[in-house]
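Input: one structure, supplied below.
A single protein chain has been omitted; all remaining protein chains appear in their positions.
Let's look at subunit A:
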């Protein structure tokens, strides 16, 4: 089979089993670039060069469901974190209202299936970091009422009740209140997302959670030694838990050479007074200048496929998915440059002998099943206990 044939088979497969992507930072990009002035970034048109994401490219990429991240910066705290999160949620609602022919609000697994049947992109929301709830379980419930269906327990910083993968540990994983947050998420039907958290937090959450967990955008530690990735002992627990690890495409997490390069590039940004996650034009210009001095190692679809092969081997084909992190990362792999790239990944996996049935699980059904199972757990738990009023 030629490369062109494989790509066409990939597209055909995605038409039937579209991608559920676990994490896309378009809302934050719209906040930073145009302060949510959606008319200035009309995603019905090609936004290449400004954004990784627009509707034509989502369509070309075979995306059928997107968890839009309602991320707010990890250094936001208190009401600032909460109000920014509400603004992010509001922006997603506005996007859905603005593009009704392409995007449809989805709150449940049934909504996802209905969207697929209607040929629309099911739009779900995930909060990225427990700082978004300001240590308030009522705020967690408010986010759920407003449509948020997963919460990553931490972002890059350790918070009052959970350790992050990329910060100093304070709790040895989850604190007691952190365990209560997980229980309450189980009760209301919000998926527990373990991307970004310390391995100790992952293990604690798996111990507590009665519902499937997800990793909205994390890859395999065994393939690339970066704390944002998932250790094998955690991947091994997913079959018993029912959860899904959604492999991310971020080169600086998945390609060892890129890990090295990024450490140096981040240092360069900081030396010029920028935050190392800044993707403003000024910061990107600095990156380009740095790149001229030191060529950037380039990940490819094969790099992602290497992780997926490993994750399938360790977690099983029923427990893997895709979480690109588009518009949340400065660089993307070659061939997976933007949201139109998913067919290239599927073609690569076809080359490696993945069956159509396995690919359908990877792209669509595993993620839908995890949400459906979380809903069932929530129905059971909410019948037997009321809202938690625990405080930190």
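Criterion: a contact is a pair of C-beta atoms (placed from the backbone, for glycine too) under 8 Å apart; a residue touches a chain by one contact, two chains touch by 3 or more; residues count from 1.
Following the convention adopted for this analysis, contacts and distances are computed from a predicted model.
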Candidate names "4Fe-4S ferredoxin-type domain-containing protein", "Isoquinoline 1-oxidoreductase subunit alpha", "ABC transporter permease" or "Dipeptidase"; UniProt protein name, chain not shown: "Dipeptidase"
Selected residue (touches chain absent from view) among A:133, A:162, A:214 or A:308: A:133
Contacting the left-out chain in the complete assembly, out of A:8, A:80 or A:200: A:80
Of A:60, A:142 or A:360, the one touching the omitted chain in the full complex: A:142
Touching residues (missing chain, whole complex) on subunit A: 77-80, 82-84, 86-91, 93-94, 97-98, 133-136, 138-139, 141-142, 145-146, 386-387
